[in-house]
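One chain of protein is taken out of this complex; the other chains stay put.
The letters A and B name the chains in turn, as written, and every chain counts its residues from 1.
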Amino acid sequence: MIDKMPKSWNRKTKPHLFCPGCGHGITLKQLGYALDELKIQKRTTFGIDIGCSLLAWNFLNCDTIQTHHGRTTPVMVGFKMAKPSRVAIAYMGDGGGYAIGLQSLLHAAFRNDPITAILVNNENYAMTGGQMAPTTELGIKTSTTPNGKTLNFGNGFLGPELVKQISQKQSFVARVSVSQPEIVKLTLAKALQNQIQNNSFSFVEVLSICPTNWKTDAKDSFLRLESMQKYYKLGEIKDESN
Amino acid sequence: MNKNILQNLSGSQASVLGALAGGAEIMFGYPITPATEILQGWVEKCQKDASLSYLQTEDETSAGFGVIGAILAGKKAFTASAGPGNVLLQDPISMAENLRLPFVGIMMQRGGPSTGTVNYSQQEVTLTAFGGNGNGLRIVYSASNIAEMHDLTSKAFSTAWKYRFPTFVLGDGYLGKMSTKVNISDSVRSVTSTLLLKEQSEPTYLRNCYSSEESFADMLKDHISDWNRDKDKISESESYKCKHVSELVIAHGIVAEAAKEAINSMGSRKIGLFRPITLNPFPTLQLKKVLQDNKIKKIFIIESALAQLSRITKYELFDKDIQIIEIDKPALGFTPEDIKVEIGKI
Partner (left out) sequence: MSQINLLICGEGGQGIQTIAKAILDTANLSDNFISYIPSFGVEQRGTPSIAFLIISDKPVLYPKFNSADICVILQQRAIDSVVKYINPNTTVLFDSSTVLHTKIPKIAAKKLGLPATKYAREKFSPRSYNVIIYGAISKMTALNSDQAEETIISVLSGKLKDKKLEESYRQAFKFGYEAVLETGKYSFALYQTKTEINIIRDQNKTAEIDPNLCKGCGICILKCPVKALQFGEESGVFALPVPTIDIAKCIACGNCRRFCPDGAIGVDKK
């Protein structure tokens, strides 16, 4: 039997509940490989949010807690304070991280709480049927921007840039894309190492695809992702003040 | 090691000592009057004992979720809040209800709704017992004096971890700020806390979101069954001068203490006080016993709220042929003289 999935994936709960072609599947696969390579599956606690991320509630071979919307970060902060030996991951979508949960994400960065926050950005609120997210770019049609998003709702939200501004020096903040899975894995591993070795905060935004709500096939999904990458810059976000 | 100490304490200070006595290890909180002193007092304790910790969070909601995170990691965690903070805490408390987490909170009631006043009321009974979008499976103790601020806070941890329902101690601004000499026990109640995310080779998966009505309803049924099984063990009350009486005062918290003084000064009138110590689960059997042992003609329900105590009390009394008089003063205190005058009118 060839390995087709990471060891840290719970085989018993596959096929999983994400839609065909969902970027969560690609992200979680690379997260899974990162956990395998760092050999930290057994000491990782995985926190997930509301929205499509909640479909990962029994996805990994790790203790998992599904929280309320936007509350994964403060739960994992409290958890890590009580059990610093565990690797704490807060996994969320664009709503959980940049709307209802933004305050907690920023304060975790502000305090350098040693957790790793991972945010999957597919430019919409997918589980509820495709409403706009803070990350929806100008002109994009969603179910709550039927004529395309306009500036009075804000342009695409630059999360990692904002988070880096408020973080402390030792934080690790980056943006990656599911168009480059190997880089997703390497970056997630680096983020986790920043928690383990430097006892510091890390945050990775993953640009992702949503064929169901974008109403695109595989080809058009990746074309849209390419277009997102023109606006959302990839790579580690460095401290501007240096 | 039981050491009774007589010391001058405020209700807030007593509560901090109670948390320590109950085995608390970590507190998450956001400053809000009149609960701030509890956070402040706990922070001072942390300076002297490295095994204790705290986090002042960005708001009350985050504080509540921090408590949840620490509980999942097996630590005895708590928060303290009031009024609008209590409102914000309904989000995490609902999650704690769903997952049967031993969430402990000290709620210092103040005038509401909204920002209201910072000092006093008994208006957070419904909120603390039945808030959120659940079934009210929450244990609520109401402290009536400083010794109870200590003892009930301590007890809240053992109750919460034993029965796994979110557990609260209701105080209020007057109790928080008043100081008097009080005798409190220094013993630490031993509480077994366990890892809720178990770190076993078979992972623990905890979720609060279900796809099917049926499986969710089954889970709720189990919770309700546990509640019904345990509620009579959990509920507590005090009967004060309830022998050979024909009238009963029902009051809780600091109003009950004022009622005691009023009753003492009413000489020959055959009136006693039934004081629920747990508002939820309500001490139904104990109240029934008082009614059985006496021929009660009138009940005075006295509270600094609009019908919050009387709503849950009348639920217990609906089939009884007794005259019930509600004496409500939302957000205003009752001195013993006030109570004597109000009862004297009838």
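Everything that follows uses one rule, which is that a residue touches a chain if its C-beta (ideal position, glycine included) is under 8 Å from a C-beta of that chain, and two chains touch if they have at least 3 such contacts.
None of these values were measured; they are calculated from a predicted model.
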Chains in view that touch the one left out, judged over the entire complex: A, B
Option from A:64, A:136, A:171 or A:212 whose C-beta touches the chain left out: A:212
Chain B, residues in touch with the chain not shown (by the definition above): 209, 211-212
Residues of chain A in contact with the chain not shown: 1-6, 9, 14-26, 29, 52, 54-55, 126-127, 178, 181-182, 211-212, 217-219, 221-222
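Keep this in mind: only the chains that are shown with their structure count from here on.
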Distance from the mean Cα position of chain B to that of chain A, given in whole angstrom: 39
Chain B to chain A touching residues, read off their complex: 25-26, 28, 53, 55, 57-59, 61-63, 65-70, 72-75, 77, 91-92, 94-95, 197-199, 201, 203-209
Complex interface listing, chain A residues touching chain B: 10, 42-43, 45, 50, 54, 57-58, 60-68, 71, 74-83, 86, 103-104, 107
